[in-house]
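For this view, one protein chain was removed and the others were kept in their places.
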Amino acid sequence: MTNGWIDIKNTDMMLIMGGNPAENHPCGFKWAIEAKRTRNAKMIVVDPRFTRTAATSDLFLQIRAGADIAFLGGVLRYAIENNRIAKEYLVNYTNAAFIVKEGFKLPEDGLYSGFDGATQTYDRSSWNYEEGNDAGGEAPAHAAAHTAPSAAAAKSAGTTLGAAAVTPTPLPAMPPKVAYDLTLQHPRCVFQLLRQQYSRYTPEMVERITGIPKDQFLKAADLFTSVRKDGDMKKVATIMYAVGWTQHSFGTQIIRTAAILQLLLGNIGRAGGGVNALRGHSNIQGATDMGGIFDIWPGYLKVPNPTDVDLAAYLKRITPTPSKPAPWDSFNYWSNTPKFAVSYLKAMYGDAATKENDFAFDYMPKVDRNYSWTQIWDNMYRGSVKGMFAFGMNGVAIGPDSQKNIEALKKADWLVVGEIYPDETSEFWKSPGITPEEMKTINTTVYRLACAGFAEKDGSMTNSARWLQWKNVAVPPPGECRLDQDIVAQIFLKVRDLYQTQGGKFPDPILNLTWAYTNAQHPALGDLAKELNGKALADLTDPKTQVTIKRGQQLPGFAWLKDDGTTACGNWIYSGCWTEAGNQLSRRGTEDPSGQGIYQNWAWSWPANRRVLYNRASCDPSGKPYDATRKQVWWNESTQLWMGNDVPDFKPDSNPKDHMGPFIMNAEGVGRIFGPLGAFADGPFPEHYEPIESPVQNALHPNQSKNPVVKKLKTAADKYASPGDGFNIICTTYRLTEHYHYWTKNNRMNVQLVPEPFIEIPVELAAELGIKGNDKVKVTSARSYYVAKAFVTKRIKPMMIDGKKIYQIGIPIHQGYRGIQEDAGRDARTILNRLTPTVVDPNAFTPEFKGFLVKVEKA
Amino acid sequence: MELSRRTFLKGALVGGAGFSLLGFDLTPAVAQLKELKIARATETRSTCPYCAVSCGVLIYTIGDKAKNVTPQVIHVEGDPDHPINRGTLCPKGASLEQDILNPRRLLKPQVRRPGSDHWEDIAWTQAIDEIAHWVKKTRDDSFIEKDAQGRTVNRCESMAWIGGCTDTNEFNYLVVKTMRSLGLTYLENQARV
Amino acid sequence: MSQATLGIRRISGHAGPAPGDDVERDYQVCKLIDTTTCIGCKACEVACLEWNGYTFTDTVFDNSYQTMPETAWNYWNLIKFNEHEREDGSITLLMRKDQCMHCADPGCLTACPADGAIVQYTNGIVDFQQQNCIGCGYCVSGCPFDIPKFNPTTKKMFKCTLCVDRVSEGLEPACIKSCPTGCLHFGSKDDMKDLAETRAKQLRDNFGFEKAGVYDPAGVGGTGVIYVLHDVTNPEAYGGLPKDPRIPFLVRFWKGPAKWIGNLAMLGGILGVTLHYLRFGPKQVDAEKRENGGQP
Partner (left out) sequence: MSVSHVISSRRTGDETEGRILRYTLSERVHHWLGAFTYCYCLITGLAFWSPYMFWLAALVGGGPTARFWHPWLGLAFTLSMFWMYKMWRRDMLTTDADRRWSRVMKYYVENEDEKLPPVGRFNYGQKLFFWLMFYGVILLLISGIGLWFVESIPWSLRWLRYLAVTVHVVAALATIGGFIIHVYMGTAMVRGGFTSIIRGEVSTVWAKTHHRLWYEQITKGTSAQK
């Protein structure tokens, strides 16, 4: 989230779309209710179903699953046409005034410039700024230069990953001096391109694509943009979303549209504003920060690819250089990448990482293609992935196309599952439909290790608002269960012994990995947290403040990291979490003097305990907060420093006159309305594309209906439906508030709340198919089938999409083949994700779980 | 209400005295208050493992940390001091007692041998030993030091690690650290799905 | 009398006044349920079951998010889900937490014949004392909200106790503490009424719910549980919340005037025959009458 859970109480307007916080984040949703109760904030909910979030909303719109960009594009057009934009914010804090190079083409026909049909990729060199100076009128009186906002999606607001696709061909650099036009009139300035791009998203077009009636759409657009009526900068609007946006073949671009809308309205960086991703799992943010995904190192450092022949080449490729209008200034904080990368390598390989061997750069694997989730199962299905560790992740139940995952596991050699309950992945070899004979032919060795539950482990978890919080051990692990970290440590140390005694392929990284834990077989999570924070490997002195840190001491923060090997830090964004002052993660200060829900002394949030990101943008260019009642940070003329209730997300001593951009992580220093060059795989502006399995053609450009860069997988198990072959009902999947994925089906209490899986079917469709409430229903997709009871409801209405009557159904994901009800034979033991298609978003590689085609019939 | 002396007396007295329409009743209608079950339990502060709101929870366990007691959970409630949930919990968080104390918990390592139709128990040491051998064999069989263009890549594409989104930061760091040192490129977690 | 007894204001089936009646000063507890901010998440149902530790039951899906059709002897509070069609044709989901209302004038206590089976504490909580309950089910007839539930095996009645064990130790009830959106609120009756009126006014003025209001039925003397409803003129839409709940007339008649008439009739009958006997004495058979000279 750019802001935080409690910060939502400061908002005046909420758009909740692509997420269902009342059901999936109930205790976080309290703050949305608090905003309604204490500030009369209005809540707009847009969802394919009338959910329990919609029940407390002021305006609910039912939308067709997969038409989110069309709706948001329409709201963008409405805001521009009705001048509901934060002009000063737009000019100074976004790249609206930047001028784009010749040769860039908007996708009227569905394709940006540079598309190569054969490889289904773009040559993105034309998506760049033009070099030059003030191309508009003469420079205005005060140096009201403009800074471009960072790719709001990059680190925080956007995708779960924010990693750029790994493209082997090197991209041209962004010009250091960018041409700009402060009056925003230049035909190729970003603002005009934005206006032209969304001029096609008229209310009529929005109705055709999304199925939302024109008047309803206009009511919502007017209500949401009303925060900027007549240029009023006091009010703030927030956008809250979840996997309802990410799980599409254009998921990243949906979130981009929201980010652009919030930049246009000047809501990013404001208390009660921002684009807030309601992350799913308790430590999904932490696991990603820690580099638990293939394309990043801890701290979102890009993973090296084979063209990085040495450390220098690697650092040159991934360290951005400023690209901004001449009079402006850009902190471009990613310029410190070398310090972070070298400190990480020192943390990994300690003394074995020396200046001479490029700090053991070659010990790290280099990546030159997509190794994401669906690729793992695809390659296991093809036989190249032989073994898998699955610790607390139920790959078979997650899918997509669970049957393919089961087939893949049959071909693997070994599988190690670390779980606390019997799950589908560990028992793939006896999943429903496998005969005893076939079981004999499955040669996979499966180890199921009994792990410890959450109450049996300490350690920290990072929540959706980037707060790291320490938890304590309440009960010992039952039976012979072992702590997860002990299991991984013992397996690794055993592998290391084998390499020491028997040798083997390239043992160096294994042998030289640092393992300085007080108890090697049982690494204490406190030791690991200290390693994350980072320590000095030599005496360090800060020239400005003359403060010295002794060798071996914990570093106070990432400002102290060096690229000469004198500091080690496991994850630069977590530096500051366990300093010499002790474990910051277990702080429990409950004071909140500003009343904005910042809670500076509660636990610790990354980066550097900042609670609201880009909070410099909550002030006007002269450094005065837009809304005095919700002051976050401000420029203190006397001390010549930024100060505030929150840690300023800014260079502390940068005078507003220097006009440094508030989005310090971007090379431009400002928000990216236009996502240049390699930022995004499918276009600098979001364009509406139909889901891979869609009942209708794209109303904007029928011949390019789907996202051009999305590739289908090609094994026998990858099948895709089209309306032609009888699949004409849109199906969306989601979680319930009473259940948690495939976990609480083992919990007697939650099973009592919702005892059986069900399928939400509109009353009209049920009537057509002769289905009554509680009847057993079979849903079939191109890949497989799913059986559950019918929940005939009035909360999903039929929709008119482009003249066609379309039905939508909704299915919760919680059924598996091991669980209390499953073992008692009280449900059909079919996994929902047998239905879902194996196609992913080109930037985040998230499968398209929301909005695919199915058939429905009585079972 | 236990048969107190007074009730017994009253019953006997009235029984003997025969009819008395306006009988004077001595039964004390004492409302027996259930004593507060968490009054003396040990209170441990933790975080709910389910969603990313990170509600603070109080886990009440029996005993007062004395040596001769194995703590067992008797109740889980919201942590009123936690600034985000302020003592509230959702239906999953409120039922955490059933997650900690659950008869379906796996209690020992098991293995399914190739072609077998059942789980077999296996000792921890043997399981770890076998897994380590599998890891080494799979890595050695398929480790790629140089790619087609002869550039150093040092990666192992035949093993995958998935998981970790409800486990701690420190565990995830340990996993990334060990798996990257093995050269794994297939490294994924729920953030992806 | 033990301290607990002094805290009791009314006792069911009790001859004479309750020992603690009007003896101790105490605030009236009140649970506010703001159905306009209820998200039907069932945290209250779980918190109640977890705190009171009663057993689980096998439930069946029945075309609704609702856990079960009615509260049960081991499920004291239940959210009623209703897909409600508004005037303008749009659908909304009305969710109301159903549990004992802790009436000021409880129908269950009035109807209960057993001594001490139902008590009303000085803070307004109405509580079943299972050890005194004789399982006759009169409270089922007395309750205007159909709350008391019978356990067929132990032959005892059960209902929400408003966590009297927590409240008496100064804690708030478990369901209220757990409610994620703060739709449930705990405090004195005056504070909660004030909070409810303010919220209802805000709903009328700022959120377009002209008929929003506070549900605190006078028919039962006001309740320890009050609702804020989107439309207080139509409480029935919230899963059968009675419009004007009061103790049923026949129950009041039976426990009131009929009781005294009956007692008087019986006393009168006994008195009557005794007087008759004194006045007329026994009947004489012919032979005896002749010997006694025909006196009566």
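First chain written, first letter: the chains are A, B and C, and each begins at residue 1.
Simple rule for what comes next: contacts are C-beta pairs under 8 Å (C-beta built on N, C-alpha and C of every residue); 3 or more make two chains touch, one makes a residue touch a chain.
Everything quoted here is computed from the prediction, not taken from an experiment.
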Selected from C:Y138, C:F186, C:F209 or C:Y238 as touching the chain missing from the view: C:Y138
Contact footprint on subunit C, counting only the chain that is left out: 13-15, 111, 113-115, 117, 132-138, 140-141, 146, 149-150, 155, 240, 248-251, 253-254, 258-259, 262-263, 265-266, 269-270, 273, 276-277, 280-288, 296
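Keep in mind that, in the parts below, only the chains that are shown with their structure count from here on.
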Touching two or more other chains - residue numbers and ranges from subunit C: 41-43, 45-46, 50, 180, 182
Overlap residues in subunit A, where contacts from two or more other chains coincide: 26-27, 30, 737-738, 748-750, 753
List of subunit C residues in touch with subunit A within their complex: 36-43, 45-46, 49-50, 56-65, 67, 83, 85, 90-95, 180-183, 199, 202, 206-208
Residue ranges of subunit C in contact with subunit B within the complex: 1-2, 4-5, 7-8, 11, 14-16, 18, 41-43, 45-47, 50-51, 53, 115-116, 119, 121, 127, 129, 131-132, 164-166, 168-169, 171, 174, 177-180, 182, 267
Contacting residues of subunit A [partner subunit C, same complex]: 22-23, 26-27, 29-30, 33-34, 36-37, 40, 50, 52-56, 58, 60, 737-738, 748-750, 752-756, 758, 773-774, 789-795, 797
